[in-house]
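Of the protein chains in this complex, one is absent; all others appear in place.
Going in written order, the chains are labelled A and B, and every chain counts its residues from 1.
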Amino acid sequence: MDAFFSVFQLNVLIPWLLAMVLGIFVGGIPGLTATMAVALIVPLTYHMQPVAGLAMIIGVSFTSIFAGDIPATFLRVPGTPASGAAVLDGYQMNLKGQGSLAVTLDLICSTIGGTIGILMLILVAPTLSRFALKFTHFEYFWLGVLGLSMSAIISKGSRLKGSISMIIGVLISTIGIDVTTGYPRFAKGNIQLMGGIEFIPIMIGLFGISEVFRSIYTMQNMKVPVFNEEIKVSFKSLGKILNRNKRLIAQSSVIGTLIGALPGAGADIAAWVSYGLAKRTSKKPDDFGNGSEEGVIAPTSANNAAIGGTWIPALVFGIPGDTITAIVLGAMMMYGLKPGPLVFEGERFLVNQIFSVGLVSQVFLLVLGYLGIKSFSLIFKFPRNVILAGIMIFSMVGSYAIRNNIFDVGVVLVFGIVGFAMERAAMPLAPLILGRILGPMIEENLRIGLIKTSGSFAAFLNRPISFTLFLILVVMFLWDPIKKIVVTARARAKKQ
Amino acid sequence: MKKTFNQEHIIGIICISIGTVVLSLTRSFPGGTGAINISGPAFFPNILSMILIGLGVLQILNGIFGKEEDIASAAAIWKGMKSAEFVNLLIMTALFIFFILAVEFLGFITTSAIFLAAVNWRLGIRLVRNLIYTAVFIIIIYLVFSIIFKVTLPRGIIF
Partner (left out) sequence: MRKVLLTLMVLLLGFGMLYSAAQQEAQFPTKPLTIVCPWSPGGGTDRIARFMAEQLTTVLGQPVNVVNKTGGSGAVGHAEAANAAPDGYTIGNLTFEVNTLKYLGYSTITPNDFIPLIQFNEDAAAVTVGANSPYKTVPELLNAVKSGAEGKFSFSGSGIGTVWDLARIAMLDKYGIDPKRVKYIPSTGAAPAITELLGGHIDVITCSYPEVAPQVLAGSLKTLAIMAPVRNPDFPNVPTLKEQGIDWSYGTWRGFAVPLGTPANVVKILQDAMVKVVEGEAFKTFMKTNGFGIQVRVGDDFGTYMKQQFDALAAIFKLAGYGV
């Protein structure tokens, strides 16, 4: 309890809240990531007490991952890698004039997801992290395949075109230095390609710039504001929606935390997987991709829950769960703490402080997120043409900022054109992104796993977790036929 | 209509060509090095491109035998494209390319000023407003990226 109250000192609260406000910007602007913000914050915190520094890092992670959904919903530009899945139904809701409802749902579900993630961190961290350690290449391979199979689930329209889109995404991921052998693939002499094609510029181009191109192409409604109506939400209708989706929120948050706790997967994968599972388990799967509330709720709950998850291996074993916690572990040394298994036992007070910060951050997120939505909505008072120019320049500078590389701006342009053409040809875009994200996970784990077993595939199936994951995959694929059989059998039974 | 050349064929042909190009490129990859001989760097791209070629063939078959409404429902990429609209796209692409090529030479401020002013002009914003918006965007971006996030924006010959 002392630990809980100790976080409410001014010299903790002020930097903490400032960092959370900063997080709204980080999330709202494509190309700026929470990792970048944390890397910038950390040197400033060396002279503060550890809890203040950690509060800033935790705060900025939560607000930025939430805020990434705002431009994803209104402009179809994902603000962070983790909000890629938010463009699917959020933007569709926006087109139907329910954009404000979508972002409010994002906000509420983000805080709920965040809270569940932190609660799981508090309650089951040691068990979960011991479980996560059992995962190795064989399990990560199936997890990747499972994620990729979502592309068949998430894509609207033709399965065939969805698969083509996915394969192209995976092929793009093979460009650059091959982790398994160190060989630079498809990059003869081009040092830029050697580093691979970053996935954030692909995402910005494919979703954001292609949409800009589409608007510019038609040149319609250029001089009218994007939204005439005030952005507001009735909390009454919200309660109803939340109530009817409570199982989904819980499901997505738990999945998000579990995936976050795996050192080899993070918030972006968590969002996609929970989106796919939500569609699989939904009663109205056909609404997905057309502005379904479930399609908004699932990824946003999962990606915020994943933040709590990434801290699980970090606190229990001193193993980074993602790039942010990797930086945190470095920063802990500067605070005079030895990260690792000893922190969880020896620095109990600090660990409790971290828990408190995590929970209180959710309350702050609710308030700051609301203000963030409000101030973001001011932008939409401007006419469409101004906003289009703004999206373009911010996307360009944002993608430059990822690695200070002008090459990435070129990637945005290329994928803007590709996305524009693909949409006109009714090719779904999401599977391409998913392929780019999960391609390396599948390839590296498959090949490195085969090195481990000297070429035998048995270990991919005869380990308890890998076999379970394989079974889940089979069930997912056979779900539709099974359902059909069950339904017809039932109908027949009724007739008799 | 059904039997004529349609965009399903084009998608199929693109898939097959990408697959073929990848397959021909991977021929020069080494066959696994050192202790790693199980699967060289070409293994995965080869599998992918074979799948892609297969999907491309299916796509072409779909274009020939598929239901007419399925094919028609996806408007052809070029269908209904008017030259005026196409010009808009070309201009935006050209401006983008201009930005990429010029930014390291002219610097961020000059290049984005030219870029924004041109985009705004093309999108029909009048001169005074155009200049104001351009200035405001540049100031905001400079503040956010350069001052707060310490991103070193390209500096050119003037700025």
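Keep this in mind: contacts are C-beta pairs under 8 Å (C-beta built on N, C-alpha and C of every residue); 3 or more make two chains touch, one makes a residue touch a chain.
The shown structure was predicted, so the numbers you read here are calculated from the model rather than taken from an experiment.
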Among A:M219, A:I451 or A:I472, residue touching the chain not depicted: A:I451
For the chain that's not shown, point to the residue among A:G23, A:G176 or A:G309 touching it. A:G176
Touch criterion as defined above, residue of A:T35, A:N352 or A:S466 at the omitted chain: A:T35
Please identify which residue in A:G276, A:P299, A:P339 or A:G358 touches the non-displayed chain. A:P339
Residues of chain B in contact with the chain that isn't shown? 33-36, 150, 152
Hidden partner interface residues of chain A, rising order: 35-36, 38-40, 42-43, 133-137, 176-177, 179-184, 191-192, 194-196, 263-264, 313, 317-320, 323, 326-327, 330, 333-334, 336, 338-342, 403-405, 448, 451-452, 454
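Assume only the chains that are shown with their structure count from here on.
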In their complex, what parts of chain B are in touch with chain A? 7, 10-11, 15, 18, 22, 25-26, 29-30, 32-33, 35-36, 38-41, 43-45, 48-49, 51-52, 55-56, 58-59, 62, 70, 73-77, 85-86, 88-89, 92-93, 96-97, 99-100, 103-104, 108, 112, 115-116, 119-120, 122-125, 133, 137, 141, 144-145, 148-154
Spell out the residues on chain A that touch chain B in their complex, using ranges where they run on. 22, 25, 29, 32, 36-37, 40, 158, 160-161, 163-164, 167-168, 170-171, 174, 178, 180-183, 185-186, 212-213, 216-219, 222-223, 385-386, 388-390, 392-394, 396-398, 400-401, 404, 406, 409-410, 413, 416-417, 420-421, 424-427, 443, 446-447, 450-451, 454-455
